[in-house]
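Note that this is a trimmed complex: some chains were dropped, and none of the rest were shifted.
For clarity, chains are labelled A and B in written order, and residue numbers in each chain start from 1.
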Amino acid sequence: MLTDRVKQILSWYAGENPGVLSNLARMMNTGTLAGTGKFVILPVDQGFEHGPVRSFGPNPPSYDPDYHFQLAIDAGCNAYAAPLGFLEAGAAKFAGQVPLILKLNNSDTLAKTPNPLSAVTASVDDALRLGCSAVGYTIYPGSGDRNRMYEDLREITREAKAKGIVVVVWSYPRGAISKDGETAVDVAGYAAQIACQLGAHIVKVKPPKDFIEQPEAKKTFEKMNIPTKTMADRVKHVVQSAFNGKRIVIFSGGESKGSAEVLEEIKGIRDGGGFGSIMGRNAFQRPHDEAVKLLKDVMAVYQK
Amino acid sequence: MLTDRVKQILSWYAGENPGVLSNLARMMNTGTLAGTGKFVILPVDQGFEHGPVRSFGPNPPSYDPDYHFQLAIDAGCNAYAAPLGFLEAGAAKFAGQVPLILKLNNSDTLAKTPNPLSAVTASVDDALRLGCSAVGYTIYPGSGDRNRMYEDLREITREAKAKGIVVVVWSYPRGAISKDGETAVDVAGYAAQIACQLGAHIVKVKPPKDFIEQPEAKKTFEKMNIPTKTMADRVKHVVQSAFNGKRIVIFSGGESKGSAEVLEEIKGIRDGGGFGSIMGRNAFQRPHDEAVKLLKDVMAVYQK
């Protein structure tokens, strides 16, 4: 049975086929937050993106692919997201226990390239054979190769939607933007908007900071007195930018930090109307029980 | 989390991809019987097979496709099976609420053909876009066109398995068999065996009667003193014939009858080691609440 809130969220995706709706519903009906329309997702692509020792060294059991499946299950997450290899290594053993999101593109940090461009390392058909509910794809709005990313995503989105698979887009502005600007509130809203316009079902952005990058945007913020002081203020802007809240937008946890700090940020996201968090390093770099406790504390915030 | 029994059942399907295992797990983790490895499935293909008035006339609300989704949900069934049209009519509205089985072939009874042969009326890709966990396919072993059915099924099975979709085979002997023989215990066992050898994940047969059709089979029953007197005896033979119980074999409810009679039959199926029931007319031709009560009573038998 679905709650009224879940039904309401699904209503914003009318027009998608029932396969997509089923997989959206599946993620919203799994784990501790089942039925609330809120999300806490465990993403573990850092082994590829940052290298294994930086990612898993702080908590060595996390080198093991089984570890993350089990952590997502133990903590009651809505879904677990990872690249092909990590999912292949555990998808049979943990079949049917937690919805899976296959990260389709990945970028390593051995190479230092001016134009960041992820390789497409898996396919929608891989998602089907591994029993995934969704595919994930990263775009870098603002970067030199963004158009190629958008166009690759277009093909993936078209295929995923035809086959009943949900599309989650990581939207990370980069490139022709100042370092601060990458998490500026206007840029975060813009990043969310682009992902939604590209057809994403779920969008992931970074928690926005109290900074405005684009002068033209600044004018409107000022003219309309749009507040950006608190996290809640800023999240509210991003959620609005995601089709007035009619697309699910969730926020990354960023670099590892203290539990109190994490929970404070989550409260801001919740108060701003954010749909949830996708929290990797702050989860799997802690010892297992501590991570489960933190994730459950985060879920408790969203449940209020 | 999966129970040990569900994990044991999944272990018999090692070699299938995680997509198939996930969908098997999904059906075994849904509804009242979640975790028991037992199944009660609601199938509603009679509108196509027997015509609407014979099928839905006795309980007019059942003309409505929504009715059956809701009945399966209310009763806590593991899955709901129907042809393309019925699933299309409700799959969006009930997305994510109950696993779906798309019946891929159907035969109407307007035409009277000596050789029964169902038309293939939907595809594996339809199953994906409708968010189904499984496809269903009927074979008529013993009939003149059986080989064409087996060969069509081969293609469906290959595609479904590659895309992570479970294959359910309805195995109904017919044709070069006496009327009694269609439900003879040896024939039921043979029907189950054929479906399993064709690669079915789940097999549906009719509850076998205390009758032996084939003289050569009769010799072995007699020589080996294989009992066939009780339903439990006979179901045991059929389960054995389904790869010694390593393939899920479930039993149809047959024509409508009294609740007591239904439950008596179910006890026999349970005692013989059957994995469950697929019960159509005995469910949807009763008024809603009565049907829910009967289905719950059936589930209670399997839970013991």
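By definition in this document, a residue touches a chain if its C-beta (ideal position, glycine included) is under 8 Å from a C-beta of that chain, and two chains touch if they have at least 3 such contacts.
Since the structure is predicted, the reported quantities are computational estimates derived from the model, not experimental observations.
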Practice prompt. Copy number for the full complex, please, knowing 2 are shown in place.
Written response: 5
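Methods note: only the chains that are shown with their structure count from here on.
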Worksheet entry | chain B-facing residues of chain A, complex | 1-2, 10, 14, 17-26, 28-29, 73, 91-92, 95-97, 125, 128-132, 162-164
